[in-house]
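The structure under discussion is supplied below as structure tokens; questions concerning it will follow.
Note that one protein chain is taken out, while the other chains of the complex remain in position.
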Amino acid sequence: MAMTAEQTRAFYPAWAERFAAEREALIALDGKVGDSDLGITMSKGFAAARDAVAALEEATIAGQMKAAGAALAKAAPSTMGTLMATGFLRGFKALESAGQFGTPEAATFWRAYAEGVAQRGKAQLGDKTVLDVLDPIAAALEASGSPLPQALDEAVTAAAAALEATKDMVAQHGKAAAFQEKSRGLPDAGGTVAVMLVEVMRDVAHRP
Amino acid sequence: MAMTAEQTRAFYPAWAERFAAEREALIALDGKVGDSDLGITMSKGFAAARDAVAALEEATIAGQMKAAGAALAKAAPSTMGTLMATGFLRGFKALESAGQFGTPEAATFWRAYAEGVAQRGKAQLGDKTVLDVLDPIAAALEASGSPLPQALDEAVTAAAAALEATKDMVAQHGKAAAFQEKSRGLPDAGGTVAVMLVEVMRDVAHRP
Amino acid sequence: MKKFLNTPEAFVDEMLEGIYRAHPQVTHAAGDLRCYVTANPVPGKVGIVTGGGSGHLPTFLGFVGENMLDGCAVGGVFQSPSSDQILEVTKHVDQGAGVLYLYGNYTGDIMNFDMAGELAELEDITTRTVMGNDDVASSVVGEEHKRRGVAGIFFLYKAAGAAAAEMLPLDEVARITDKARARTRTMGVALSPCIVPEVGKPSFTIGENEMEIGMGIHGEPGISREPLKPADEVVDVMMARIFAETDYKSGDEVAVLINGLGATPLEELYILFRRVSILMEERGVTIRHCWLGEFATSMEMAGASISVLHLDDELEPLLAKPVNTPFFKHIKV
Partner (left out) sequence: MKKFLNTPEAFVDEMLEGIYRAHPQVTHAAGDLRCYVTANPVPGKVGIVTGGGSGHLPTFLGFVGENMLDGCAVGGVFQSPSSDQILEVTKHVDQGAGVLYLYGNYTGDIMNFDMAGELAELEDITTRTVMGNDDVASSVVGEEHKRRGVAGIFFLYKAAGAAAAEMLPLDEVARITDKARARTRTMGVALSPCIVPEVGKPSFTIGENEMEIGMGIHGEPGISREPLKPADEVVDVMMARIFAETDYKSGDEVAVLINGLGATPLEELYILFRRVSILMEERGVTIRHCWLGEFATSMEMAGASISVLHLDDELEPLLAKPVNTPFFKHIKV
């Protein structure tokens, strides 16, 4: 039930579509304790990633990730844009020789993604960042014995719970950090993006 | 009845004494439509001229003027300081070969002085400056057939009348020019200095 | 906001257009005005790439030129350039010997340079990184890695540029530059704020007779806000912080940079230098090199900083090496 390189191509237009749809919602969310750019940068960045992958003649699963990461970095030099670009490029490196995308590869991808973000952002778990959602996604996939679609269902559940948990945290990084206690009670904006990322991946993996 | 080089030396301490005595009066006068520095610069400048001439071992009449002019330039770089320095240096040049100081030499001195000031200050007669007093002094001496003491009496009379006449003028140069019509009715400060200069010269020439 | 500009949005790009029109020694790569590179790369030489936000001229791009830097990725006012821009600059300046990334210690810049380094690696370009962290006021001793990079990066540029010009390999250039970094300290003081064009109002307020000691070049809070004191006292306070964490001994040599933040006249910088010179003299320390002027500005902010590099036998000749960029020239006396 693992996905082929031909199938994983479908992630990218799906992400682009989702972030285009969530544009205003993310702007509003980032606006509460940030600078309102998140909806703009994510929709722009993932549209660029979609176009970059679509432009590839033939590409491995990792090759798609590389193109997406490079496109994100170029189109969205904001904090989250750079972090997401990093995640994809780390995924590319970790899966360079992968011929398919099943549960173990998904686990490898999200772990590399989370580690890349942690390293790039110098964030720790509990700092109320996208990392607080990425790490549980990777952990859920690592622990799962299910095939990819079901394993991603488990990852989405973990991600949603993790996002809920960020409400109790106080932001330590980025623009939100300046708001400190005011950030408590709100879900982390970057974490919300991570939930969307894995939801879209799940949806595509469930396609017949 | 012409003065010798030994005798003209006496001008310098006499000028220094006079300007020391007039210090406050000149400050007050310049303060009306200027910056109140005239009493300071004239007392300082002529004290320096006195010292410079006193320091000369042996000196011609012109040599004394040269030393005085250089000392004035150094000690008082204000407008009147520079103009008075110019006057003395022009006197020096005009009288370079003079062996005595009689009425013709006095006329030459004051004419050179007035021309130097006019040239340095680019002033015209009627501009309400020291020139409006210097020129009549020179003219009186040029016209006089009297020996030096009497010729200088005539020059002093002309100077006093000329100073009186500056009251009707409107200042065209220096700080007073900014006051324009307000300067009308007041005697020119620099002209007042010129009257003092020639008065002192007259007094010394009358000494037995 | 009293600035000569057409629109806040065009501020950076029109400035760059002006620079390219004025100085044929520099050009841009990848069709992007903000990918600023030397027009005369030296074959086989280690490339030195910097970058950071605009609004600090001549920092950063002003030091691209002969015997100094090879490229600069130019961000918006006080904003990081993108990793992609850094990558394009990197690709353009790489001459096969690798590239040193040399920039100030700020989160946005770090993320984008790190990212660019990884992208460069994918293209088989080796990179090393040294980050300026000279601002004594921005963190305590023991936490130097948290310190901001400010005007002192000039010394790092000079050391790195000279080392690369002598055709040393990348690791050597990085080692030397890192040594210069470790031996550089800066203290700054701000007297007035500046205005980011797209924001249109001052970044902070400060009383008519106040100064902020240790304020950062983007208006980051400093150590203390106090009444403005006579210049010698201000220098004494600043230098006390530098002396406290350095070990200059009699006979040692230093390089000193008195940097104007923007509005402060050169006259005043010399009054500050006079006192620095006296303090060094008292300690038997020789100021072997000194530079005064605007090196790392915050547009029209008033204020100044003092940077000191503790020289050694390796760094001194590198600092002495002549340099020729459109914005900065150093000729041997």
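Order as written gives the chain letters A, B and C; numbering starts at 1 within each chain.
In the analysis below, contacts are C-beta pairs under 8 Å (C-beta built on N, C-alpha and C of every residue); 3 or more make two chains touch, one makes a residue touch a chain.
Predicted model only: the values in this text are computed from it and were never measured.
Across the entire complex, contacts from the unshown chain go to B, C.
Within the full complex, the residue among C:30, C:122, C:223 or C:290 touching the omitted chain is C:290. Taking the complete complex into account, B:70 is the one of B:5, B:40 or B:70 that touches the chain left out.
One of C:169, C:200 or C:230 touches the chain omitted from the figure, and that residue is C:230.
Along chain B, the points of touch with the absent chain fall at residues 66, 70, 73-74, 77, 79, 82-83, 85-86, 89, 120-121. Listed for chain C, the residues touching the missing chain in the whole complex are 2-7, 11, 14-19, 21-22, 24-25, 54-55, 57-58, 191-192, 208-209, 211, 228, 230-232, 234, 262-274, 277, 290, 292, 294, 297, 299-300, 302, 304, 324, 329-331, 333.
Throughout what follows, only the chains that are shown with their structure count from here on.
With chains as nodes and touching pairs as edges, the resulting graph is of another kind, matching none of line, ring, star or complete.
Of all chains, the one whose CA centroid is most distant from that of chain A is B.
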